[in-house]
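With one protein chain withheld, the remaining protein chains of the complex are depicted in position.
Just so it is clear, A and B label the chains in written order, and each chain counts residues from 1 on its own.
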Amino acid sequence: MAHGPAKGFSRWLFTTNHKDIGTMYLWFSFAMFLLGGVFALVIRAELFEPGLQIVEPEFFNQMTTMHGLIMVFGAVMPAFVGLANWMIPMMIGAPDMALPRMNNWSFWILPFAFAMLTSTLFMDGGAPNFGWTFYAPLSTTYAPPSVTFFIFAVHIMGASSIMGSINIIATILNLRAPGMTLMKMPLFVWTWLITAYLLIAVMPVLAGVVTMMLMDIHFGTSFFDAAGGGDPVLFQHVFWFFGHPEVYIMILPAFGVVSQIIPTFARKPLFGYASMVYATSSIAFLSFIVWAHHMFTVGMPVAGELFFMYATMLIAVPTGVKVFNWITTMFRGSMTFETPMLFSIAFVILFTIGGFSGLMLAIAPADFQYHDTYFVVAHFHYVLVPGAIFSIVAAVYYWLPKWCGNMYNETMGKTHFWLAFIGLNLTFFPMHFVGLAGMPRRVPDYALQFADFNMIASVGAFLFGAAQILFLYNVIATIRSGKKATAEVWDNPEGLEWTLESPAPYHTFSVPPEVK
Amino acid sequence: MLNKVGRPFARLLALASMVSVPVQSWAEEVERWGMNMTPGVTSVSQEIYGLHMDIFWWCVGIGVVVFGVMFYTMIVHRKSKGAKAANFHESTALEILWTLVPMIILGVMAYPATSTLLKIYDTKDADMDVMITGYQWKWKYEYLGEDVSFFSNMNTPRDQIENRAVKGPNYLLEVDEPLVIPVKKKIRFLITSNDVIHAWWVPAFAVKKDAIPGFVNDSWTYVEEPGIYRGQCAELCGKDHGFMPIVVKAVSQADYSEWLATKKAEVATLKALTEKTFTFDELYSQGESRYNTSCAACHGSDGEGGVGPAIKGSLIATGDITEHLSMVVNGSSKNPMMAAYGPQLSEVDIASVITYQRSAFGNNMGDSVQPIDVLKFKQNK
Partner (left out) sequence: MATTQQSTTRIVIKLSGLVVAMFVFAIWIMPPLYDVFCEVTGLNGKTGSKYEAEVIEVDTSRKIKVQFLATNNESMPWSFAPEVTSMDVHPGQEMEIKYLATNSTQRAMTAQAVPSVVPFKAAEYFHKTECFCFNQQLLQAGESAELPLRFIVDQDIPQQVRTITLSYTLFDITNKF
C-alpha cells in the first residue's frame, strides 16, 4: 500500500520516518557507548595498579570528564529517544511522530555536537578536564580553551533533546488511536511522557548554566566569580537543579521498559498499573526539590541540609512501590527466562542495590563521609549501568525481532547477559569498599590499601567491555539472518506493536486501530 | 616487560586464592581488606559510623525480604515447573502497606540523623581556630592568633609515583609538614580556598568541607586519641587533585605547646636568615629541594616543562634577574596558573629557587639573589 524507503544514503539523511530515525538514534548511541567505554577502560587501565603508568593526570581528568559526558548525553539519552521513536507510535497506534521533519533535525544535529566535543581531545590544552559536573571556577577561570567548544556542544545536545521531547509529547497527546485513553497507555509511553516533561523543564536550565559560563569566560560577567559579586556555589545550585531531574530522565524510561518486559515473561498483567503511573509522577515531582543533596558538604545552613535530607529520603517511597510492583507481577506467574527477562530481573535486583546506597547517601551526616568517594561512583554506576544500560539492552533484545523480523541467537544473548552481569559486579561492587575505606573519586593514583579492589574492578571492566562486542555481533547477525520471527514474537505479549507483522512494515497504523 | 606485567597478575592470583582461606572472623577480614568506613576517633565520627551501620543493616534487612520473595518466585513460579499464571493485578491494601512501612523506617532513620547533623553544625565555643586554605595543590594552615602559618605539600617522591622506586607504606598520604593539633580540645576549622574549589577531608574525624574561593566554611573536631590521621582533597581541583593529601598529628597539650614554641622560634630564625648572606652552593642545593616541592608539578622535575612552560632555556630564567624575581614573587599577569609565590614562600626559599632555576637544567647563568634582596623587592625598596 504505502511506498517503501528511498535508496542509499539519502534515505537516512532526509528520512522523516520514525523507524529510520529510531534506528539511527540507536546505532549512534551504541557508537557513543563504545567510545565512552574506551575512555572508561583507559581510566580502569590507569587505576589497575598504584602509580602512574599509562596516562598523565591531566589526560586522566580529560578521560573522566569525556567518559561522563559521552555516556550521559551520547549513549543513554539518545538510546532512550531511539526506543521512543521506534516504539511510541507503534504502541499508541499512530502512523508516525507528530513532527516528522523536526524529528529528522533533532537526530542529525547530534553527530555534530559529539564530533565537536570529541575533537576537543586534539586541541591545544586538551579536552575539558573539569569533570562532567564542570564546577566553576575550575570550568571557567581555570578551564582549557576548549571549554568554549564544550559549551556549544552542550547547547546542541540540549536543543536536540528539547526538540525530541516536544515531538514525543505532541505525539502522545495527539496521535493516540481512538479508545487509547491515557490510563490505557503502555507504561513505557507513560514514563516517556513524564520524562519528556522533565527534559523540557531542565534542559533549558542546563543551557542557561553553560551560557552563564560562556559569558563569564568571554564577556566579563561574574555569575560564578566572587571577585565580581558572583558565587561559585550558585553554579552548583543551578547545575544540580538540572542535574537531579537529569538522573531521573535516564532512569524513568528504563522503568517503562522493564514494566513492559516483566509481564510478558511472567505471563501475567503488570501489578498496580495505576500506582506505577502515580509513583513515576511523584518521583518526577520530587526530583525538583532534592538537588542540593549533591552539595551536602558545600556549607549550607542546617535548615537547608535537613530539608534536602528529608526530601531525598522520601524518594525511596515511590521507588520502593515500583520495585514491589515488579516483584508482585512476577509472583505466581508462569515465568521463562529469555534474554530480555534476564536483563530485566538483573535490573530489578541491581537497581535496588543502587537504591539502597542512594538511601545511605541521603543521610546527610553519613554523606559527609561518602561524598566524592568511590562509594558515590559505585552508587551511580549501579543505577546507571544495570539500570539504564541493562534496560536498553533488554529493550533491544525484546523488540529486535519486531524491528528486523528475525529472532536473535538466544544462547549468545544469554552468554552476553552473564558476561555483562559478572563483569559489571566485579567492576562496581568493590568500588563500594574502596569508597568507604576512603578513596576519593577522580584521582589518577591512589594509596596502597586500595590496590586490591581496584585491580579487581579493572579486570571486571575489561570483561564488561568485551561482553559488548558479543552484543554487537549478535545484533548484526540477527539483522542479516536468523530464524523468522512471528508477529507476536513472544508468548501472547500485550500491546499494539505485537498486532503488526514482523518486521514491522515501513509505514504502520496509517489507519488507526480500534482500542477496546 | 614480562616481569612488569606478570607481577600484578601474580597478585591477582594470590587474591583469588585468599578467598578460599578459612576466615578467622568476619570483622577481622573486613578490617584487613579495608572494606568499611572508619569509626574514627571523635564522637561525631563514631556517631556517623553508627548511622552508617544502622542504615546499612536496614538495607540488608529490606534486601533479604525483597530479594527473598523474588528468588522464591523465580524458583517456584517458572513455566518449566508447570506453574500456571494467576491473573491478579491490583491490591490497594498492598499498595498502602508498602507505602507506609518504608515511611516508618525512614522516620526511624531520620531522627538520629537529624540530631547528629545538629551536633556537627554546632561550631561554637571552640578552644582554638585553624584557618585552612586550599591551593592548587597543597594546603595552608594558619593558627589564628599565634602568628604561625605554613604550607603542607605532599612529599612522596616522584620516583615512587612513576614506578622507579618501591612505594612507601604511606604512599600519596604523606606531607612535608603535618597539621599539629592538641587532643581533647575543641578545634574549629575555618576553610577557604585560594583558587578553585577543594574539599578538606579527614575520614577519622568525619570532617569534610568544601573550600570555596571567596567564602569561608567552618567545621570542628575534638580528637580523643593522639595519633597521625590521614586524608585527601575530596573535590576535583585540577591536575594534581590526587596528590594533595592531608596529614593531621594529634598530640598531647604539652607536646603541642612545645611544638608551637619551636614553630615560633623557626619563624624568628627564618627572619634572621633573611638577613644572612648565603653562598651560591647553599642557595643552589636548597633551591633544588624547594623546586621539587613547589615548582616541579607544572614545570617538570627536569625543567622541561609540563602544564607550565619549560624553565630550561626560558627567557625569564636566562634573562634579567629582576624580571625573574618579579615573576616568582608577583606571579604572571597573563597566565593565572602561575600564582604569586611572594606570600607563599619565605624569602630564603624564593632566593634559593631562583638561584637554582638560573643555573640548573643547563641554564648556566651562575648568578644568584640573596634573601634580603627578595625582602627589599617585596617591600618595593
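A few comments on the model shown:
We adopt the following convention: contacts are C-beta pairs under 8 Å (C-beta built on N, C-alpha and C of every residue); 3 or more make two chains touch, one makes a residue touch a chain.
Note that the structure is predicted; figures quoted are calculated from it, not measured.
Among A:31, A:166 or A:448, the one in contact with the hidden chain is A:166. Of the options A:87, A:113 or A:238, the residue whose C-beta touches the omitted chain is A:238. Considering the full assembly, B:212 is the residue among B:41, B:212 or B:345 that touches the omitted chain.
Where subunit B meets the omitted chain, the residues involved are 123-126, 129, 131, 133, 135, 144-145, 190, 192, 194-195, 212-218, 326, 329-333, 336, 338-340, 342-343, 377-380.
Against the chain not shown here, subunit A presents residues 98-99, 162, 165-166, 169-170, 173-175, 200-205, 207-209, 211-212, 220, 222-223, 226-228, 230-231, 233-234, 237-238, 241-242, 299-301, 303-304.
Just so it is clear, only the chains that are shown with their structure count from here on.
One simple way to say how far apart two chains are is to compare their mean CA positions; for subunit A and subunit B this gives 32 Å. Residues of subunit B touching subunit A in their complex: 8, 11-12, 15, 33-38, 45, 47-48, 51-52, 55-56, 59, 62-63, 66-67, 69-70, 73-74, 77-80, 83-91, 94-95, 98-99, 102-103, 106, 109-110, 113-114, 116-118, 120-121, 160-163, 167, 169-173, 195-197, 199, 201, 203, 206-210, 212-215, 217-218, 231-243, 307, 336-337.
If you check the complex, the residues on subunit A that touch subunit B are 48-53, 57-58, 61, 129-131, 135, 137-138, 141-142, 226-227, 231-233, 266-275, 297-299, 302, 305-306, 309-310, 313-314, 316-317, 320-321, 323-324, 327-337, 345, 348-349, 352-353, 356-357, 359-360, 363-366, 368-369, 371-373, 433-434, 436-438, 440-450, 452-453, 455-456, 459.
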